[in-house]
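Structure in structure tokens, see below.
A protein chain is absent from this complex, but the other protein chains hold their places.
When the chains are written out, they are named A and B in that same order, and each has its own residue count from 1.
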Amino acid sequence: MITKPGDVELIANAAGLAEVKGRSLWQDARRRFMRNKAAVAGMIVLVFIGLFAVFGGFLAQYPNDYVDFTLTGAGASNGVPSIETGHYFGVDPDGRDLYARTVQGTGISLMVGIVGAMVAVVVGTLYGATAGYVGGRTDGVMMRIVDILMSIPFMFVLILMLVIFGRSILMLFIGIGLISWLDMARIARGQTLTIKNKEFVEAAVATGVRPMTIILRHIVPNLLGIVIVYATLLVPNMIIFESFISFLGLGVQEPMTSLGALINSGAGQMNYGRLWMLAYPLFFFLITLFAFFFVGDGLRDALDPKDR
Amino acid sequence: MTLKATLRASTAAALIAMGGAALADGHATHPVTGATLATEQVFTYRVLDEHSSLDPGVVEDVSGSEIVRDLFEGLMNDDADGNLIPGVATGYTVSDDKLTYTFTLRDNAKWSNGEPVTAGDFVYAWRRAASPELASPYAWYMSLMAVEGVDAVIAGEAPLDSLGVSAPDDHTLVVQLSTPLPYFVQMTTHATTFPVPQAVIEEFGDAWTQPDHIVSNGAYVLSEHVPQERSVRVRNDMYWNNDATIIEEVVALVINDENQALTRYLAGELDRTEVPAGQYPRLSEEYPDEALSFPRLCNYYYTFNLREDGPEAFKDVRVRQALALAVDRDVIVDNVLAGGQSAAYTFTPAATADFTVPSVEMAAMTQDERNARAVELLAEAGYGADNPLAFEMLYNTSDAHRSIAVAMSQMWKQTLGVEATLANQEWQTFLEARGNGDFELARGAWCGDYNEASTFLDLLQSGSGYNDAKYDNAEVDELLMGARTAEEPQINYTRIEEIIAEEMPVIPVYHYAGVYMLNDALMNWPVDNVQQNWYSRDLYKVAE
Partner (left out) sequence: MYSFILRRLMIAIPTILILVVFSFVLMYAAPGGPFNSERPLPPEVMANIEAKYGLDQPFLMQIFNYVWGVVTQFDFGPSFQYTSRTVNDVIAQGFPVTLTYGFWSAVVALVFGVTLGVAAAIRHNTWLDYLAVGISIGAQALPNFVMAPILVLIFTLWLGLLPGGGWNGGQWQYVVMPVIALSTSYMASIARITRSSMLEVMNSNFIRTAQAKGLPMHRVILHHALKPALLPVISYLGPAFVGMITGSVVVDVFFSTGGIGQFFVNSAFNRDYAVIMGITILVGVLTILLNLLVDILYAWIDPKIRY
């Protein structure tokens, strides 16, 4: 529901890409990717954002939970961004250094996105590949389960879980992981169906290799292209998803924060002459999403031979 | 001897009644002030959330009670200063043993369908509020009022008619108490005690409060209700004092987001909204005639968990003292909230009627002295750099609570090197955790049920269900018991506050203020009523 199923269609368009051509496919793809300026720019931006999230904290003049009591609440209007005070991005409504918080929030948001995508990759791929490879009744049952899970309003269930079990990063990851793998499982299954009749798989079967080994050694590696594309497009959706959870006040616990939480608290201040509280986190949020979308689109075009 | 309590009939009310006719022409003026009235008398205000119910017997939230006070009228009302004035009752007498109250009801009170309001309606309403069948979450209010036999009725062990309330005739209501209660009459301004129309309830069941069905006896009747969006009430022509009502229509709009509500207020869609934390100084500068702040009868505190299985550190009074001392309350009231709240060093708010704030040592110190003392005490208790104190502080999800918790935890960290981890929970989860003692330090706040110090100090009585700290001090219990019948309860209250300041089972942080943006054309808002029992029929709008 949240994972923008449209992306599944985008990926499905790329369905032809898994034609197994060994190394040449990847070389081809890289050449095509490098020609796509938007995608390359996105990649560079992502590297910078990653560096910002990991090492940006070393430049911060204040810890992310340190409150300057002269700049808290009513005084926050004086916490304008300034190099001299060391508050490069100003302060948040509670008088804490927004730069340090943006660094830390970017880290959490990226982590949520990446963990969500990784769960999707691992669970979704294995599940889909197994269903597709084994086929028959097992396939039927496994895919029906996916159908059933897909018609559960997961956003509602996640809200319930966070309300009931209390918020924690772990609960957020579990919730996001629960949702993210479903589409991936469908895509992986579809691809597996076309791969499993290929000669190299039949050869492996003939030589008595165990089914699990075949799935892991022969099927999964050949799903990699499409999985990478889908995972890249999944990350920004997970980040958007987390921001919505933060909006409901169900995100990570203080003093930790995420870009979504920062944007939400900044959005409340925008008519109070404190636009920077919204602007900085929103800027990082937007460029991160832009970068992921461009890289994802670039990867899809690069790995899709049809669009040459 | 029977004490005859004659209530001063408000001369203002009489004057309003006379001048009401002037409303008919376009240039109506207010009968008392003579101000020119606006032609459109509609009052629109923001509520944070949908009210829980409009059934007087069931309603439990502030926004619901505000509406119920307009729709229904009980025995007594509050005036603008929070003094008691007659409602449906014109007066009452108290027996010598202070256990029997006899109310005389006015004979011109009517329901909105024209039926007279009788003492029987009150008897029905009170029995209903206590009945197991209604299962009202506010049934406890009836037992707080100490009505004879109420606990057995609530428990379903005694029939409804064993409740100590009766109607010898249509205009006399007699209430029997099980123990003397000095503030009993004040408690009759509360929604739980309002009359309800028996015939309508029996006809429509739970749906009787819907606009199509509801019959009420207050100055207004409910004309529209769209849950989570709006409710509208309009003048009740049958109200006995209808001629004095000036506001024709009152609209309550549900707006969850306070910043959004402020934007809509500034766009002229609302006559009243709350000011978000920290915004009052700016708004009172930009809109000096509209930004409003006045004290309210509520406190805000953090409570230690003093149970056996609670944190070891908090069993040491020096640790509790140190933490309480190191909270710079001036920063919290002047910067974080900045809405005219007052720093709290005692539990009971200064605004409480007949209560003088005792001078406690902490209040007289400067913050530097407090911090120095706090550092000393914590070191004495054995906590320091090599053995840092660490605990979790629990609050319920809300921007303002978060800001205060963030500030407090940093004060402790910066002054004492204490590591306080923040934990916020949803309201219901929070209540469960706090009630079960599943916390170390938790936020608390209390608004007075009636205007008397015991409504606050009762919270620290060892047997009280609201004593989340499980603070247990026999002397406090004794003093509270004594205050109920004492001629001069203030002596007891002063002593209790002193004990609290010594033993510090809770950290008082601040006392509330009502901080509003109020349309400057809207007059007569009862800013001096610390309980904020306001009635739309007292308000009016002047022509701009």
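Here is the rule we use: a residue touches a chain if its C-beta (ideal position, glycine included) is under 8 Å from a C-beta of that chain, and two chains touch if they have at least 3 such contacts.
Since we're looking at a predicted model, the values are computed, not measured.
One of B:Asp170, B:Glu426 or B:Asp520 touches the chain omitted from the figure, and that residue is B:Glu426. Considering the full assembly, B:Glu60 is the residue among B:Glu60, B:Asp170, B:Glu392 or B:Asp520 that touches the omitted chain. Check A:Arg31, A:Arg144 or A:Arg210 against the missing chain and you find that the one touching it is A:Arg144.
In the full complex, the hidden chain is touched by chain A at residues 1-2, 4-6, 9-10, 12-13, 38, 144, 147-148, 150-153, 155-157, 159-161, 163-164, 236, 240, 243-244, 247-248, 260, 263-264, 267-268, 270-271, 278, 282, 285-286, 289-290, 293-294, 306-307. Touch with the hidden chain on the side of chain B covers residues 49-50, 52-55, 58, 60, 132-133, 135-137, 139-140, 143, 151, 154-156, 206-210, 226-230, 253-257, 259-260, 263-264, 266-267, 269, 426-433, 435, 446, 465-466.
What we mean here is this: only the chains that are shown with their structure count from here on.
Chain A and chain B, compared by their mean Cα positions, are separated by 47 Å. Chain B makes touch with chain A in their complex at residues 257, 259, 262-263, 276-282, 328, 331, 334-338, 397, 399, 402-403, 405-407, 409-411, 413, 422-426, 429. Partner chain B is touched in their complex by these residues of chain A: 65-67, 69-70, 72-77, 93-96, 163-164, 166-167, 249, 253-255, 265, 268-269, 271-272.
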